[in-house]
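In this view, the complex is presented without one of its protein chains, the others remaining in place.
What follows is chain A.
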């Protein structure tokens, strides 16, 4: 039982589990924080960005001034943004049998894996995960492809050069592995390899392992996974939530009695209570609009935005904001809003019951109907005709490096009346804002992360009682900036096993039981005489690989540590049983 850790990002995991002769990839998250090192891609020519001076070395060398630009003391790469891929060298990814996807945020690296590594297996995910994941990928590709950038920067990646660069470029890891965004054909090819699954559906892998997705309560169609053989159970807990938001609630009971629980995807802002943050979001929004300013909300086109729109639906009338237009701008805005309404079976109970009334489960339908919320594929076209201020704009990308958000940052950044409210927790808001400095507009950080916090994890672990817990190393110590907060780490007994990027863990589990199916001809085929027996040594590294040709006649189960297959002694049989050494 081995775990290959291909990603160091705790909420964008990519791990490979070798279990019972199968190789299972658990998620393939894409770390997009690398894009923060690049200059934004403006939709319309930005005189400010194009006038930025090239970066000059201390010794006066200017050979990098075309690739690197300086803005308010920070240095950025002037090129198409690139992403940090999961490790591809740690093991041969063509040997991966299956990929299990937990939620749409954790599949963004899928095209890199399925289209570049010789992967021939199957990907399993729920339908909402695939559909919304497709929207996220489409938006990403669209945002980058619509602003073609002629130049490509590569000199700065030279190790010798990188050493002399200022932070954070100097400290960026494995820049040689950074890749440009995939294309839509690659996205389509990757998605075609996905097989749809439903919650609690049992999927047999080669007769050796069974995998089952469970509701994780975090997003539409988000799952945790149970991977089990007859006597071993590994639980994979990815982004999960116990809060009552729109998705189906988390299935905790099925996680009980796990031998190993792999824990990833906890909240990135453990000190921020989502309810408080939503309150903060609404308050700041109302204050800005009342003062005649505009509000910009950089966000993904799916997920928290549904909850935010629901809160605003209840709030805007009471706050006297009924006449303020809300705009949702994304190439996939329409699809996202519509998809959310049709996945009824994946929603929480309250929303499911609405469908039978029949009413749309999310109130944003009403906001659209009453013209309070309008959605557009981009700032071009109808939007420019309808645009009224003061207004609230939801648009991507949360990194502020590409997408329509770049335009609004350039447009509204100079006025202190306007506010940008960060709700997505994936990016440091200060880093995101760096290329827009100096900035007059107000910035508010209200990260809304509904994933499990450490108190909830502690309760969950007490409830499900796994024998061993494996988690990213970040969860085994307090956050670096709050070293005194010992409550902000996973607390369990025995202490969790931690992993980091590019590490291979041998999971501590020891097998105690094995299921053996014996065919009648076993003994004869192997030349055993009547009365002979097989002795399996305690803790031996042998296991049975059995080819089935005849009907099963009997099942025998023994403790491997001291097993004598007495059955063979009593019943001389022959079959094609072979002992493989692992």
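As a working rule, a contact is a pair of C-beta atoms (placed from the backbone, for glycine too) under 8 Å apart; a residue touches a chain by one contact, two chains touch by 3 or more; residues count from 1.
Convention: contacts and distances are computed from a predicted model.
*Asks:* Tell me the UniProt name of the left-out chain, picking from "BRCA1 associated ATM activator 1", "Isocitrate dehydrogenase [NAD] subunit, mitochondrial", "V-type proton ATPase subunit a" or "MAK16 protein".
*Replies:* Of the names offered in "BRCA1 associated ATM activator 1", "Isocitrate dehydrogenase [NAD] subunit, mitochondrial", "V-type proton ATPase subunit a" or "MAK16 protein", the one UniProt assigns to the missing chain is "BRCA1 associated ATM activator 1".
*Asks:* Among A:120, A:291 or A:416, choose the residue that contacts the chain missing from this document, as touch is defined above.
*Replies:* A:291
*Asks:* Taking the full complex into account, find the residue in A:46, A:283, A:334 or A:476 that is in contact with the omitted chain.
*Replies:* Residue touching the chain left out of view: A:283.
*Asks:* For the chain left off this view, which of A:5, A:272, A:333 or A:392 is in contact with it?
*Replies:* Result: among the candidates, A:272 touches the missing chain.
*Asks:* By the contact definition given up top, give the residues of chain A that touch the hidden chain.
*Replies:* Against the missing chain, chain A presents residues 271-273, 276-280, 282-284, 286-287, 290-291, 311, 314-315, 317-320, 446, 482-487.
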